[in-house]
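Only one structure is covered here, and it is reproduced in the block below.
A single protein chain has been omitted from the complex, and every remaining protein chain is retained in its original position.
Labels A, B and C are assigned to the chains in the order they are written; within every chain, residues are numbered from 1.
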Amino acid sequence: MNEARQPGITCQLRVRYHETDAMGIVHHANYLHWFEVGRTEYLRAVGMTYRSLEEQGIASPVIGIRSRYHHPARYDDPIELETWVQAYNGVRLTMGYAVRCAGRLLCSGRSEHAFTDQGRAVAPKRSLPSVHAILSACALADLPLADKADRA
Amino acid sequence: MNEARQPGITCQLRVRYHETDAMGIVHHANYLHWFEVGRTEYLRAVGMTYRSLEEQGIASPVIGIRSRYHHPARYDDPIELETWVQAYNGVRLTMGYAVRCAGRLLCSGRSEHAFTDQGRAVAPKRSLPSVHAILSACALADLPLADKADRA
Amino acid sequence: MNEARQPGITCQLRVRYHETDAMGIVHHANYLHWFEVGRTEYLRAVGMTYRSLEEQGIASPVIGIRSRYHHPARYDDPIELETWVQAYNGVRLTMGYAVRCAGRLLCSGRSEHAFTDQGRAVAPKRSLPSVHAILSACALADLPLADKADRA
Partner (left out) sequence: MNEARQPGITCQLRVRYHETDAMGIVHHANYLHWFEVGRTEYLRAVGMTYRSLEEQGIASPVIGIRSRYHHPARYDDPIELETWVQAYNGVRLTMGYAVRCAGRLLCSGRSEHAFTDQGRAVAPKRSLPSVHAILSACALADLPLADKADRA
């Protein structure tokens, strides 16, 4: 993990046709798919792929979702997805997301995660020291974004 | 709308294979699809189909989602989905959901909705009197469920 | 398996909102989800659930899909889905599907399947005698439907 990196990471997406619905806009459930893309790329950016965690038997199931929809996205819109660590207490992780198009905030969200090792619930601070070290550093680095989101 | 009906409505679903993910469980975004099925059947049960609303140019876009995942669902699980009006203030509607399998609560959620008429934001209490009358009656009838969910 | 049953089985579905796209109709990929529902219910109807096969380590991966789209389906349309065994040669299985709304054919399709046991490719006629017996009987019972579909 690059100590000098900016807080959070940003991905570029393009709205796929099948992600729209009969309202002509992106169906609200599909933003959760994008959040997941954001998590995947976030972990890759900090040097730990979710795929490699899974290959070691570690998983991070979603236990809660919150999202607010401010403006709709449409087919072929170029999407900017910002992802950060909103909170991490050694047991549970909350990721934060902001979805924008042309600088306009379309959707903001959070996902809360537990951790399992070989199918058993674990606290990273006790059982997954390397995961804990990375997430702790991320939480610290992303504090400016998390603070801003909390006040939003 | 039957005045003597029980609060809320219940639908039966069966988990579809494509709704699962590589964890072997239903992907968390798919519960939002089920919530939508619940809304569709709720409105049908109270005498107003969402399709007929759309045909009149009325829509009820999702502006917020909250969901908590308690236990996973698996392929072919028989699902019981309870849907009710959690809150309605004449402008915004909040629906509540409980997803169960064999009596066990898997997921609880809420969706918040605005209203539009011919693409323009409207308050049902001012602009959609028949929608307002039905939703007000539903909010009253579902108060016992909404209260229970609020304390949860 | 009831020897006197009619060829094929029929399921009732209702189009879900998220299954539509910005054209206002059901996205063509979602018919493949319905085909899968048809397979699940077909196997249940002939006394062998796909879930129980999976629990024994048997899988039936899709190796080919063909579908023709004749007319669109829309949100909340009541759908009638007919599923049958189109062909079975002891090694590969082809299922056939017809999707209708109010008697009108919307989509016809086929899926071709291989078989695996504990992750290894197998021929049911050699390695899965009970699966082979059921599918052979199904192929015979569904011959009238398969013939009709082949001439279509």
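Here, a residue touches a chain if its C-beta (ideal position, glycine included) is under 8 Å from a C-beta of that chain, and two chains touch if they have at least 3 such contacts.
Values in this document were obtained by computation on a predicted structure and should not be read as measured data.
Peer 1: Out of all the chains shown, which come into contact with the hidden one?
Peer 2: Per the contact definition above, the missing chain touches A, B, C.
Peer 1: Which one, C:29, C:105 or C:123, makes contact with the chain that was left out?
Peer 2: C:29
Peer 1: May I ask which residue of B:20, B:40 or B:67 touches the chain that does not appear here?
Peer 2: In the full complex, the listed residue that touches the missing chain is B:20.
Peer 1: With the missing chain put back, which residues of chain B would touch it? List them for me.
Peer 2: Residues 17-18, 20-22, 24-25, 27, 29, 74-75 of chain B touch the chain absent from view.
Peer 1: List the chain C residues touching the unshown chain?
Peer 2: Residues 22-23, 28-30, 32-33, 36, 54, 59, 61-69, 72 of chain C touch the chain absent from view.
Peer 1: Touching the missing chain, which residues of chain A?
Peer 2: So the residues of chain A touching the missing chain come out as 14, 16-18, 32-33, 36-37, 40, 49-51, 54, 75-76.
FYI, only the chains that are shown with their structure count from here on.
Peer 1: When the CA atoms of chain A are placed over those of chain C, what is the turn angle between 0 and 180 degrees, to the nearest 5?
Peer 2: The superposition gives an angle of 180 degrees.
Peer 1: Need the most distant chain from chain B, centre defined as the mean of C-alpha atoms.
Peer 2: So the farthest one, by centre of C-alpha atoms, is C.
Peer 1: Quick one: compare the interface residues of chain A with those of chain B and tell me same or different, with half as the dividing line.
Peer 2: same
Peer 1: Rounded to a whole Å, what is the gap between the Cα centroids of chain B and chain C?
Peer 2: The separation of the two C-alpha centroids amounts to 30 Å.
Peer 1: What whole-Å value do you get for the distance between chain A and chain C if each is reduced to the mean of its CA atoms?
Peer 2: Chain centroid spacing, chain A to chain C, equals 37 Å.
Peer 1: Distance-wise, how many Å sit between the C-alpha centres of chain A and chain B, to the nearest whole number?
Peer 2: The mean C-alpha positions of chain A and chain B differ by 26 Å.
Peer 1: Residue numbers in chain A touching 2 or more other chains?
Peer 2: Touching at least two other chains: 22, 29.
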